[in-house]
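A single protein chain has been omitted; all remaining protein chains appear in their positions.
For chain A:
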Amino acid sequence: MNDFNRSNKVTGVHWLKKPITSLNIKLHLKPENGIALPNFEDFTNESANLVQTVDATEFNFKWQQKTFSTWELSRYSDIHNCISDTELEYHEIIKDSSIEASKVFTYIHEDNYLPTPKTENLREKSDGFEGLTSCMAKLSLNGTLSRFVNEDTMSMGRLFRSEDNIAVDGDSWMSMHVVLDNSEYNEDSQLLLKQEAVLLSLHHNTTRNYVIVSPDVNTLEWNPYAVETSTGVRWNYVYALQLEFDREDDVDDLEILLKKLKKKWHSKNKHFLNFTMPSIGKKQYFITFEILSAKDFDADELYVEFFIKYPDGVTSSDVHHGRTHVTTSMRSEDEPTQAHFAQTVDLQVEADDDHEPAPIKVFFEVISTDWWGRHRTEGYAYLPLPLDPGHRTRVLTCVRPEEKDKVEAESRRFFVGGCHLLKDLDVLTKPRMQNTDFHYASSGTLHLRWSTVAQSTIACRLPPAQPSVSSASAVLQGAEAVLKQYRKARARLAAATRDLKCHDGGGDSWVNG
């Protein structure tokens, strides 16, 4: 099996907008398998970082703040162990104040615990150069190469020298490391086995003012880091890091600035934010309707005429009638004849929001033309177009009225062509109205496709507003409720006065009589 590197630790680079001295490092540490159920009170508080507070120990550090481990504390408390200036300084600190050892402690820049990025970089470079030198020695190319490298006048020599000094000339670094002390001590706090794992390394580039954070900030609930030694041994602890800066007084100014920016953005993009809405109490339907093709018709040149009838309660200012282009059908041996139209029709209809409207009636008449210019109906079709939102495809079978006598029907079809015309296309919707002298023969199919989108006022969809909250939607809802009540009252009044009028009419006739 392949050995996968499962570490989720990545290094982050943070550009500093505030002084590094105001940096706060927050570290949450908890045992890896430590599960503690939260209390009921924790839920009632609705704390976002609920998991972090459960069983996680928080440690806070400032930039270059020295915290001592138990081993360091015992070492520096004895002056005989302190040699360098830094160690003597630590001894003074420990002596003057009562400092306690911490499980998570820090190595600051003066400790020189780990190399800074600069030294690492140089070391890598020197390794690489040594490797290159050994290669050159093996290939006996040193003499040849040095001639090029050492000559200042040669462009290649300048290139080599510049690559040598490319990276970090003049950059200075300050480092800080947060370390977990997992050492074993005896009862007298004497070290038995020293075990340390670096949890966090911070390298501040003082020249360019950025911080390299390794590993980068994370959350304990979503992406906890496992505590590992430098050799990759895990210690059954997980931790999370957060970097924060001290709040400054200019927060209020920033808030005001952001508000102004937001206002300016809104005014600039006002035309985008004003979404076109239907009037209150109405629902709008946008239908894009396509007549795709007609298949299996006898005639070659066809066009489709369509009529749209809107039901009661549905209004539209769009077309009620249209005709496609005349097209010559494609004929092939394997497939049925096809006449392509690909005509789109856009409809926008409006209906009351409080009830579902009936389907729109669309009637189709497939008509053929010949080279004499005669137009003859080949078939009729009817589509009840529902106003439910969605994307649909439908194949309609076209029918034509034909005489019941087969010989008569065929001779009419052969000599005259076309079919008997329907005066009222509503016959197609109500079969009981059909003339019994004819029967309906199928003449081909019509392929259709349409999409429907409905839009209603947002106020109807919002949850009821709190009485104490005054907002635009609440006002709209209130107005709508008043209008509804007014309509109901007017209907009741009309019903009542209708009876009155009847009585009055009777009275008048009685008086006149």
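Everything that follows uses one rule, which is that a contact is a pair of C-beta atoms (placed from the backbone, for glycine too) under 8 Å apart; a residue touches a chain by one contact, two chains touch by 3 or more; residues count from 1.
Convention: contacts and distances are computed from a predicted model.
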What name does the UniProt record list for the absent chain among "NADH-ubiquinone oxidoreductase", "Protein PBN1", "Protein FYV10" or "B9 domain-containing protein 2"? "B9 domain-containing protein 2"
Sole residue of A:L292, A:V366, A:A381 or A:L422 that reaches the chain not shown, by the stated touch rule: A:L292
Touch criterion as defined above, residue of A:S97, A:N186 or A:T276 at the omitted chain: A:T276
From the list A:T315, A:T344, A:S411 or A:T429, which touches the chain that is not on show? A:T344
Kindly state which of the options A:M330, A:A358, A:L425 or A:A441 is in contact with the chain not pictured. A:M330
On chain A, what residues meet the omitted chain? 271-278, 284, 286, 288, 290, 292-293, 303, 319, 322-330, 332, 338-346, 348, 389-391, 449, 451-458, 460-461
